[in-house]
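For subunit A:
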Amino acid sequence: MNAFVDPVGMAGHSGLTKGEVLLRVDNVSLSFGGVKAITNISFDILKGEVRAIIGPNGAGKTSMLNVINGFYHPQEGTITWRGQVRRKMRPYEAASHGIARTFQNVALFKGMTTLDNIMTGRGLKMNKNFFWQCLHWGPALNEEIEHRRKVEEIIDFLEIQAIRKTPVGRLPYGLQKRVELARALAMEPELLLLDEPMAGMNLEEKEDMSRFILDVNQQFGTTIALIEHDMGVVMDLSDRVVVLDYGRKIADGPPEEVQSNQDVIDAYLGVPH
Partner candidate 1 sequence: MRMRTLLAGSVLVGLAASFAAPALAEDSVYIQLPTYRTGPYAGSGIHIANGMSDYLAMINERDGGVNGVKIAFDECETGYDTQKGVECYEQAKAKNTLVFNPWSTGITLQVIPKSSVDKIPVLSMAYGLSAAADGNTFPWVFNPPDTYWDGLSAIIKYIGDQEGGMEGLKGKKIGYIFLDAGYGREPIPLLDNLAQKYGFEVLQYPVPGKEMQNQSSQWLSIRRDRPDYVVMWGWGAMNPTAVKEAVKNRFDMSKFIGVWWAGGDEDARAGGAGAKGYKSVSFNNVGADYPALQDIKKLVVDAGKSHTPANTVGENLYNRGVVNAVYMVEAIRIAQEMTGKKVINAEDMRVGLENLKIDEARLEAIGLKGMIAPIEITCANHSGHHSLFIQEWDGEKWTPATDWFSPMTEEVTPILMQASKDYATSNAPWPTREDACPAN
Partner candidate 2 sequence: MFYREAGQYKTSYAADQQIFPIRQDRIGIAVILVIALLLPLAASEFMLSAIAIPFLVLALATIGLNILTGYAGQLSLGTGAFMGVGAYSCYKLVTIFPEVNVIVHILLSGTFAAAAGVVFGLPSLRIKGLYLAVTTLAAQFFLEWCFIRIPWLYNYNSSGAIEVPGREVFGTLITGPAASGTARYYVVLAIVVVMTLLIKNLIRGRVGRQWMMIRDMDIAAELMGVRPLIAKLSAFAVSSYVCGVAGAMFVFFYLGASEPAVFSITLSFQVLFMAIIGGLGSLVGSFFGAAFIWILPILLRVGLPALGVDVAAETVFQVAQMVIGALIIFFLIVEPHGLARLWAIGKEKLRVWPFPYA
């Protein structure tokens, strides 16, 4: 599983150029017991784009992200990642393949400080063994400091210097979301999955967050797949949108096109099926 890990830095990056297919989902179905969460969905994500996944509540959006990063295993269908068909994959393998994500309900490590939370994102890239770790000296210390430097860059980028040593449990919600983004960025992912990054934020916070997402996409070239309810945000940020309803795909295309799709309008307005 370590084949993709590059200990030096830009780990897991495939060398694909912008516009090539990074990930493709083919005919994926997922059910819990008898309940179908996702039915026969196919779409792709291109390298370098911002891909939005939208749909009403319970449409299967989060389940879709969970399938992509290996937390759920679909009963049917395949996922092709960087041109390779992926069989069953554990979440930590997905992480080492360069897939990072944030969560709908903030999933920060509550007992740790902001700095430590972001440092956890560097875990896969640190490889000094146990005994050096015990000594915290020599190579282990150098490694720690080298990664601290990276983390400080991300802290500067997201403007969270002031809360560096605050336990994340004490932070307001908007900042927690930002720390979570920082943590995902620290993994230097090739594909970043954002699950409702702006839920519960006020307008100003949303604007900040939108700016960060665009910057990440443009400055680092990170491919982003995001779930969002705020249509304005979706339309502004995304290159392409896939729309789910009741676990099925009902539309896929550029924002303007999706916006005028009758099925989408029906789904959001609640026309009976």
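Just so we're on the same page, contacts are C-beta pairs under 8 Å (C-beta built on N, C-alpha and C of every residue); 3 or more make two chains touch, one makes a residue touch a chain; residues count from 1.
With respect to how the candidates were assembled, all candidates are chains of the complex that A comes from, given by their letters.
In this text, all values refer to a predicted model and were calculated from it rather than measured experimentally.
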Options 1 or 2 - which one, within this complex, touches subunit A: 2
Candidate 2 partner contacts - residues on subunit A that touch it in the complex: 69, 71, 90-92, 94-96, 100-101, 103, 107-112, 116, 119-124, 126, 128, 130, 133-137, 140-141, 144-145, 148-149, 152, 183, 187
